[in-house]
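Okay, handing you the structure first.
Only a single protein chain was left out; the remaining protein chains are all shown in position.
Going by the order they are written in, the chains are A, B and C; count residues from 1 in each one.
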Amino acid sequence: MCNIKQLPVIYKIAACILMLMVSSAIFAPIIAPYDPNQVLPDETLQSCSGAHLLGTDALGRDVFSRILYGARVSISFAVAAALCTMILGVTLGMISGYFGGIIDTIIQLLVNIFQGLPGMSMMIAIAGVMGPSTISLLFAVTLTSWAGFSRIVRGEVLKIREENYIEGVRSLGASDFYILVHYILPNIFNSLIILFTVRIGTIVLSIASLSFLGLGMQPPEADWGAMINDAKIYFRSYPNLLLAPGLCILALCASINLIGDALRDLFSIEQDRNKQYL
Amino acid sequence: MRNYYLYKTALRLLITLSIMVSLAGCSGNTEQPNDPDQEIVLAAARDLTPGDKDPYYTSSILQVWEPLVGIGEDGRPAPKLAKAWEHSPDYTEWIFELAEGIKFHDGTPFNAAAVVKNFERYRNITPRVSPFYLFDINKIYPNLKKVEEREGNKVKLTFSQPFSTLIYSMTNFGSPMFSPYCFDSRTGDFTAVASGTGPFKIIAHVTKQYTLLERNDEYYGVRAKAKRIRIKNIPNAETRYSALKAGEIMGVLDIGSLTPALTSELVKDNRFAVAIGKSTITHYLFCNGEKAPFNDPRMIRAVSLMINREILVKNFFHGYAIPTGNFLNGASPFSKEIKPRRNVEEAKELANAVLKGQKVNITFLLPQYGIDRYPYKEITEFIQAELKELGLNASIVIMDWAAVQDARATGNYDIIIGTQGLPNFEPAIVFKNYMKRTGSANMQYRLGYSNDEAEQLLDQLDATLEIADRAKIYDRLQDISAESPPCIPLFADMNLAVHSQKIQNYEPLLYGITLDKIEWVKR
Amino acid sequence: MNDILFYLVKKLLMIIPVLLGITIAAFILGIISPSDPAAVLLNMDGVSTPSAQEIANKRHEMGLDRPLIVQYLSWLLQILHGDLGISYITQRPIWDELMLRLPVTISLASCTLLLVIVTAIPLGVFMAYKNNSRSDFVLRTAALIFTSVPAFWLAILFMWIFSEELHLLPTSGYGTLAHLIMPSVALGAGTIGILMRLQRAALLEVLEQHFILTAKAKGMPFPMIIWKHGLLNSLIPVITLLGNYFGAIISGSAVIESIFSLPGLGSYVLEAIRGRDYPAIQGYVIFTGLVFVLFNLLVDISYLLLNPKIRLGGK
Partner (left out) sequence: MDNNIYLQDVTISFTTKAGTVHAVNHVDLNVNSGEITGMIGETGSGKSVLGMSVLRLLAANSLISGSIIYKNSDLLQLAEKELNQIRGKVISFIPQNPDAAFDPTMKIGKQIIEGFLYHDKKSKAAGISHGIGQLQNYSFHEPQKTFNSYPFQLSGGMRQRALCAMGTVLSPKWIIADEPTKGLDAIIRQQVSQVFLELKKTANSSILLITHDLRLAQKICDTVIVLYAGTVLEQGPAGKLFDEPLHPYTCGLIDAQPHRKLLPLSGMPPSLINLPAGCKFHLRCSCRKDICCLKEPALLEVNGQWVRCWKYA
């Protein structure tokens, strides 16, 4: 275990960027100079200036404000989706690992099936069939990525279950649920946090792709992927429209990845490659 | 020294990569040709040659096949493979005189027997879906009883009921003619590459990739200028733009060829030009008149008065559209100019009278095709902001066309933005569809339109055969539609033929471009 | 020899439930769709509005009024005969449509995978070799950027720079290797980043092993040690995850294919989604799942060849 102060400076920069993005997402209504959806017909497609820090889009909406609100949409959705994924994955993983037997076999079969399907393809199919909406997106993301979580959780639970103290606790009459919540969950907490962080980054990217395909967030929601999609036509003359949201996605994902690395160092978790990238 | 191995590997990799890139660079570049017969590459958003299952095999704009009846420059039906026609006084018997000495690409002569074979096919493929037009002989030739060969290269069609507007119905996709040897008349599927009579023939086709056309040197009319034309399929509008810029394609064609924004962006570069032509398409807002707030016609008028069409055209169509207040598209010879009115005060008053100061949430449907072909996303978001001032909080829902149909069927919407084209220049069908109580569009969009005078005029139209009389009725119908609109006309579209300056005579037609006239600019 | 056979048979048996699961997933997709396939099919031309009776008849004709399990089983039986149904849009067998597009996606994916392997693995090895040096830092940053950049954004930038401005590469289409360069790079960037980091980490881990010390004690130069002992051992964990990268590539290909106008499975499914061509979407899920599963099987086999411990059944 090493402490935060000793972490390389790049992790600190990443943390700062992430903090900045999260706080600008939270305080977007205060910081943003304009309503992100306010249409100013006389101020369309302006370049960067004092009045519009990052210029305006084809509708005359302030790009800077939309970026701020876009952070709100992207981050809050990614966190929500990652939470759903984690809850489903952890529950199934714990049940499967702890109880074993036929339940385990069935859940493992499910895991194999879901890992046997390419994630993004399924997301496109689900969002496409159900029609684009936040709910179908959430459903698509959760359904396609819980398997990774549950596999890891199950592995950890299997390891911990064999420990002597769990036997001891059980002999004292603790219920299975109590053991799962009080002994097993805290033990896998660190790996879960890391997995969760990295997952948020992946989800931000997937959502951006779906939005780009028109299967993600719906207008006028200022989602970064959708902003890139809108910019496709105009970016040659107004590169700010393409670069601003693209670089934001890049910065967000890069800092989330770095934070994931930092947490891994911090918790001194053995770099298990299977964990990292599933 | 210890780095030696890895540096060497890295260096090799770098060299290989750069060779690959430069090789690619050579093949990707096309220089200005000196040879006038060099292949011209164009691009379209969809595969214009759907192939053997399709009723037409390939789109009419590739000029491979020709219809019996075409469309003239004035927009009226014009002789094509049928050089003349006459009908019995009760409109049940029609006799078509065919043009002489014409051969299909495969050498088969075009004659009455071939026409009869084609009609046999029409009957067997009915109904057949297509990306262009559904082919249903019962709709194009309702109550057709018999098709017979007649002396002197003539064909006779006999109907059990009178059908006065047959000629309008038969234009273009209504009467495609193919060599009897390229299809199986029993299944209607093509058994070989379609051979028509047009100025071009298909010499190669790869699904979803390209169609390669070659000039038909035995064409009976004016021969095409270009020796070979390759029509690539590039579904993505931005990619078509990039391909134009990169010099890979010389022009774009078919609907949604290049959005107005991209067009105006492109012509900033003087290597490119755009030719503008009339379009039969008008953009409308369709309001659900079966429920509040649009069950009150005042609300529809308020929206129409509120929308700033000038700004919409200027900002999003980049000037490539005409603001209009007329329900009837300007391409029709019967159309007159009705300027759109904008009056924010009046609009707010009207809205206030309906809503009584309350805010209402409404659903604004945006069909996906509108995003692909037109700047609908920006336009709806703009209108969304304007509607807010009227007290209407619109939430935009992007839907594919099938979903829009579902929503229409369930009445689960308030406004749809969309297009309506003129099927032909006889506007009776459009008026009937929208302004009759039982009109199909009136029902489908749940417009709830009901106007006694219009109803009466439209009934009258059926009995009116003289063009001048019909014109009067159309005139009056336009006035009615301006006073109490069935739907809100926004602007009339324009056909844009965007092309590189390396080729010339690239002009838009009402449907397609002047494919047979384009050629390289001579050096 | 028997062990290998046993291992292969075991792997083959294990993919059967997965394949079944994929068909179930595809079948469920059809159920969760908000609209009635019968109505969609009848309404394909967009003109006619079918009546309730017509829809009911069609439902009966399509067997949609039977219990779900019966529907599934008969559908599964059809699939086993290679019949994925008829496309609503084109009226052609979905199987034929997919087979038409499969080569495009497969060639794009394999081109990308090849690119990923030939760039990321050497770079990862180089990074581990130059651990903590300046070039390592630069490459690590690059890898981080690659992993975090949205592929479609990269694709747009590439097309702008290399096609429109520099006229180096073709914007779109399919046919020559040149057509696949930009799509492959854009599609593979994320995976390259991940694989670089992974290869570096794996090799660093191997370099801490005792046998590397043994090799050093033999007096062999360090690059030779990496080549002979480090690389192969570090490749084992990397290769087990090769299937995951392939999955990521197949998945990502939808966006890239649509941008570069490649007529592959990805653009086909997007087209199908627009047209609500449910059998086509189901067919896509089954096809990509199948490709993915088969690829993973290949990976397992290559893993077998690489790792003598499994090959010779030691434990």
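Everything that follows uses one rule, which is that a contact is a pair of C-beta atoms (placed from the backbone, for glycine too) under 8 Å apart; a residue touches a chain by one contact, two chains touch by 3 or more.
Note that this is a predicted model, so its numbers are computed, not measured.
Asker: Among C:Val138, C:Leu177 or C:Leu232, choose the residue that contacts the chain missing from this document, as touch is defined above.
Answerer: C:Leu232
Asker: Even though one chain is hidden, which residues of chain C still touch it in the full complex?
Answerer: Those residues of chain C that touch the unshown chain are 131, 208-211, 213-222, 224, 228-229, 232-233, 236, 306-309, 312, 314.
To be clear about the criterion, only the chains that are shown with their structure count from here on.
Asker: Look at all chain centres (mean of CA atoms) and spot the one farthest from the centre of chain A.
Answerer: Following the centroid criterion, the farthest chain would be B.
Asker: Give the chain pair, either A-B or B-C, that is connected by more C-beta contacts.
Answerer: Pair with more contacting C-beta pairs, B-C versus A-B: B-C.
Asker: Hunt down the residues of chain A that sit against at least two other chains at once, touch-wise.
Answerer: Residues 131, 232, 236.
Asker: Can you pull out the residues of chain B that are in contact with at least two other chains?
Answerer: 238, 368, 403
Asker: Residue numbers of chain A touching chain B in their complex, please.
Answerer: Chain A reaches chain B through residues 37-39, 41, 44, 58-59, 131-132, 214, 218-220, 230, 232-234, 236-237.
Asker: Flag every residue of chain B that touches chain A in the complex, lowest number first.
Answerer: Its residues touching chain A are 237-238, 259, 261-262, 265, 268, 308, 311, 315-316, 366, 368, 371, 375, 377-378, 380-382, 384-385, 396-399, 403.
Asker: Enumerate the contact residues on chain C facing chain B in the complex.
Answerer: 34-35, 39-40, 43-47, 49, 89-92, 100-101, 118-119, 122, 125-126, 129, 156, 159-160, 163-164, 167-178, 181, 221-224, 227, 258-261, 263, 267, 271, 273-276
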